[in-house]
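The block underneath contains the structure these notes are about, expressed in structure tokens.
Excluded from the complex is one protein chain; the other protein chains are retained at their positions.
When the chains are written out, they are named A and B in that same order, and each has its own residue count from 1.
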Amino acid sequence: MHWQSFSEFISMGGYGFYVWGSFGVTFLAMGLELWLVNKRRQRISQAVKQEAI
Amino acid sequence: METNTGTNRPRINWLKYASPKTFYPLAGKLIPWCAVSAAVLIAYGLYIGLLVAPTDFQQGEGYRIIFVHVPAAWFSMFLYLLMAMYAGLGLVLNARLSYMMATAIAPTGAMFTLIALVTGSLWGKPMWGAWWVWDARLTSELILLFLYIGYFSLQAAIDDKNRADKASAVLALVGAINVPIIYFSVKWWNTLHQGASVSLTQAPAMAAIMLKGMLIMAVGFWLYSIAVILMRVRCEILERDSKTAMIRQD
Partner (left out) sequence: MKARHKRFGLIAVGLILLVIATVLITKSFRSNLVFFFSPTQVEKGEAPKTGSFRIGGLVENGSLKRMPDGLHVQFKVTDTAKSIPVQYKGILPDLFKEGKGVVAEGKLNENGLFEASQVLAKHDENYMPPEAAAAIEAANAAKTKESVK
């Protein structure tokens, strides 16, 4: 383990905003993409069910 | 008795998987495997990148942005080439599944391009002293984002699916020339962006543990891409083909 304390980990040697910002943006975008694809799939299967009835 | 074995040998019909109908359930089986291994590898990559990897001698802790920036930039380019390849295959073979794959790849590629640009900006501000500069690397990566956007807006603009596929495929192929330009921009021109730390021809200019974290993250991003692209291509198949038949098969 590289870090001595939790606050050290959060501050990232003063680059906290940039480092956490980058990781945040990346995983937020990926999460959003998954959510959107999943919503699209649900919408289609809903439409298919209605078609079947 | 068979004497002429050449003609009667049982043949596997490889083209079977090129039909949307058979590809749909196959993709469905692949998705959970890719998704789970992507989650595991990304978690492991984050563990190495944020907790294990040491400080950098130049950039201190700020260099840790590399663990998301470089894999995202790699896949922004790689997914474009893959999209262009499927689009080209679609034009040559007139195969519908190829077009659907190209369509399904575009949003993920565009997302990684955006991630590469934003994380690069967040990295450039503290290290270089600017959020953005118009050097050849950054400009060509921005053009890549415009190409992706152009690709799916062209598809949306043409009502006839068949014609939309063909027109956007041509755009995808033409734009593919931008990918080697992005990659070699740091060699061909004076840029603010530094050269490649990892390449096929040279020993990596990174400490082993940093490199390990970055490569694991990259494999994780690759598996994530496969999973989300297969999910999207299934939607694409359902929307374009007779819907009920597919779902009953699943």
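Keep in mind that, in the parts below, a residue touches a chain if its C-beta (ideal position, glycine included) is under 8 Å from a C-beta of that chain, and two chains touch if they have at least 3 such contacts.
All values reported here derive from a predicted model rather than from experimental measurement.
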Within the entire complex, the undisplayed chain is in contact with B
Which of B:A18, B:M85, B:I181 or B:V219 touches the missing chain? It is B:I181
Residues on chain B facing the left-out chain by the touch rule are 54-59, 62-63, 66, 88, 91-94, 126-130, 133-136, 173-174, 177, 181, 188-192, 194-197, 205-207, 210
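Assume only the chains that are shown with their structure count from here on.
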Averaging C-alpha coordinates per chain, one finds the centres of chain A and chain B separated by a number of Å equal to 18
Within their complex, chain A touches chain B through residues 1-3, 9, 12-15, 18-19, 21-23, 25-26, 29-30, 33-34, 37-38, 40-41, 44-45, 47-48, 51-52
Per the touch rule above, chain B residues touching chain A in the complex are 46, 50-55, 60-62, 64-65, 68-69, 72, 107-108, 111, 114-115, 118-119, 122-123, 125-126, 224, 228, 231-232, 234-235, 238-239, 243-244, 247
